[in-house]
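Note that one protein chain of the assembly has been removed; the remaining protein chains are unaltered in position.
Each chain gets a letter, A and B, in the order it is written, and its residues are counted from 1.
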Amino acid sequence: MSAQSAPRTSPGNFFEDFRLGQQIRHATPRTVTVGDVALYNALFGPRFAAQSSDVFAQKIGYPRSPLDDVLVFHIVFGKTVPDISLNAVANLGYADCRFLKAVFPGSTLNATSEVIGLRENSNKKTGIVYVRSQGFDETGDTVLDYVRWVMVRKRDEAAPAPGEKVPELTKTVEAAKLGGACPKINVTAYDNVLAGSQYRFGDYKVGEKIDHVDGITVEEAEHQIATRLYQNTARIHFNQFAESKGRFGRRLVYGGHAISLARALSFNGLGNAFHVAAINGGRHVAPLFAGCTVFAWSEVLASAEVPERDDVGALRVRTIATKDRPCSDFPLKNADDYDPAVILDLDYWVLLPR
Amino acid sequence: MSAQSAPRTSPGNFFEDFRLGQQIRHATPRTVTVGDVALYNALFGPRFAAQSSDVFAQKIGYPRSPLDDVLVFHIVFGKTVPDISLNAVANLGYADCRFLKAVFPGSTLNATSEVIGLRENSNKKTGIVYVRSQGFDETGDTVLDYVRWVMVRKRDEAAPAPGEKVPELTKTVEAAKLGGACPKINVTAYDNVLAGSQYRFGDYKVGEKIDHVDGITVEEAEHQIATRLYQNTARIHFNQFAESKGRFGRRLVYGGHAISLARALSFNGLGNAFHVAAINGGRHVAPLFAGCTVFAWSEVLASAEVPERDDVGALRVRTIATKDRPCSDFPLKNADDYDPAVILDLDYWVLLPR
Partner (left out) sequence: MSAQSAPRTSPGNFFEDFRLGQQIRHATPRTVTVGDVALYNALFGPRFAAQSSDVFAQKIGYPRSPLDDVLVFHIVFGKTVPDISLNAVANLGYADCRFLKAVFPGSTLNATSEVIGLRENSNKKTGIVYVRSQGFDETGDTVLDYVRWVMVRKRDEAAPAPGEKVPELTKTVEAAKLGGACPKINVTAYDNVLAGSQYRFGDYKVGEKIDHVDGITVEEAEHQIATRLYQNTARIHFNQFAESKGRFGRRLVYGGHAISLARALSFNGLGNAFHVAAINGGRHVAPLFAGCTVFAWSEVLASAEVPERDDVGALRVRTIATKDRPCSDFPLKNADDYDPAVILDLDYWVLLPR
């Protein structure tokens, strides 16, 4: 080995490096703190009362304010990037994402992934990797469990496919599986005025659409700060020198940034949807870049009782985020394809007090 | 009701929605943390020792470092925005603003407002709303009490004025009302060297002017991060898509950002003015935009004993902030009007150790 070529740095895994059933423990455990919470608030401006006020949280049944669910998702997701998606061409989708235990400042998060599917693309240049990733807290309890699939480059086009299996994916998380991260809520102590919305679970109708009205412009510094906060190492978000020669000619905003913006914007219309209990599926329909203003609207897809819970009910919500396009007319698709302004199509379950 | 038109989102109050004597409890209680403090420090760079060091704070009489007073103001103010000023054309002024109790990390803040004045403008398109807003901590104690008045649009020009009363406003907070948020200060333990200034209360002369010398340039990401940190929802600060078609063609920096910058800049010249005890009045004289560099100068308007306090004295200070204009010649007015570089004219009381 020449002194100049020590392979101390990890190039990430290429498609042919994965194996079906492979178990990966991800690096960089992370203690989450009120500092992370403050930064998350400052970057997205969420206003859900349970996450904002320890006093409000305690009155309704939490020991203190839990972390925003989407922040937990981003931190766990970030840990998986160096092993799963450093050589990804595209992040294709999420499924069966369940928030299983509330996370509080002071907790330490770890992550693992299992390779549950592999399929080489016909061009032999890339393949699709399906992983089930899990986040754990310092007690070893699972706080988050989800499937994602990504298109990953091959290092060597001539390498044989490492396996072939397309897993069956859960289309929608069953209502019975919701609520593990949500304590029994004291609905009489839940103060609608402080929460900022008079609408509870029973007030929403299946099929109704809500324009979340507000828009937030994304700056380069903001999405870089956010993505580094999650220790997400995907270079496309940080490296203008490389990206100036790349696909878009510029840095791509981390897809999760749009999810956080959409969730924060959704407060205006879904203010009592205090907990994201599950994500059924999500697609980053188009890339987001700094300078764009993100808007969002939602449709209530379904309403469900959560078994053995008389405190909360679940709404299945589809939230569409757009760039530089207000949502008063609920833009979604033109003919067969998405409206070009749509950047995110997210299908998830939220819990609201009854 | 059509599914498409569910009024789940709040359009904010218009002029005709207010009533004299109306009491408003604002949404989104907020637990403040050391994370918020770190962000505030990083955005403005304040160096007042009592707020920077728990050890310094404890030596002089605080249980630990209190939050910067202006940060407390911004958080309370932010809560009032969705109800009071979402449809504001202009934030006209502040009066009788008193800091009544120190706020520490871990406290949870709430806010209420009472409508104390209403006056329709002659064009019938807008009216002025006067509110007395109060911030409370988790014990129910009032931490902040202030009046502000804003010009608010009418939804319907034909709507009758909801009332007519111009309240009598306190021009200057009396010295006897200062100091509620300031414990008894141990002036011998107060270390001028660590505090960064050799000038105490008695060293300042009424009429003296101080150029604070330094300047700080504002970036879009910075003011957006700050304003979201306060959960301030005024869209003009975040939404470039909408504002590109608006009055200024761009996002307006939250007026409070200039107050925080001016306060941080004032350290250089007023380093021992460790506590803002009251704001007598303030005007956002001209808009501030990202890319501008803010400078500031101050004049000592008055010097006062605080009754029954031999530890601290009060200086009434007028601080003028400018954009892209150093203040060595103390710019203020040209003929009758403000110098076009002036953005802020703030009249307030600070406490200094004797």
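By our rule, a contact is a pair of C-beta atoms (placed from the backbone, for glycine too) under 8 Å apart; a residue touches a chain by one contact, two chains touch by 3 or more.
The structure displayed is predicted, hence computed values, not measured ones.
J.: Taking the entire complex into account, which one of A:Val89, A:Ala221 or A:Ala286 touches the absent chain?
T.: Going through A:Val89, A:Ala221 or A:Ala286 one by one, A:Ala221 is the residue touching the chain not shown.
J.: In the complete assembly, which of B:Ala181, B:Ile210, B:Ile236 or B:Ile259 touches the absent chain?
T.: From the options B:Ala181, B:Ile210, B:Ile236 or B:Ile259, the contact with the absent chain belongs to B:Ile210.
J.: Which residues does chain A use to touch the chain missing from this display?
T.: Against the left-out chain, chain A lists 3-4, 6, 8-11, 25, 27-31, 33-36, 38-39, 82, 106, 108, 110, 138, 219-222, 224-226, 228-229, 231, 233, 235, 238-242, 251.
J.: List the residues of chain B that touch the chain left out of this view.
T.: Residue positions of chain B that touch the missing chain: 33-39, 41-45, 47, 49, 52-56, 65, 193-197, 199, 204-205, 207-217, 219-222, 225, 268-271, 291-293, 295, 324, 326, 330.
The rule is simple: only the chains that are shown with their structure count from here on.
J.: Could you grab the centroid distance between chain A and chain B? Build each centroid from C-alpha atoms only and quote it in angstrom.
T.: Each chain's C-alpha centroid was found; their separation is 36 Å.
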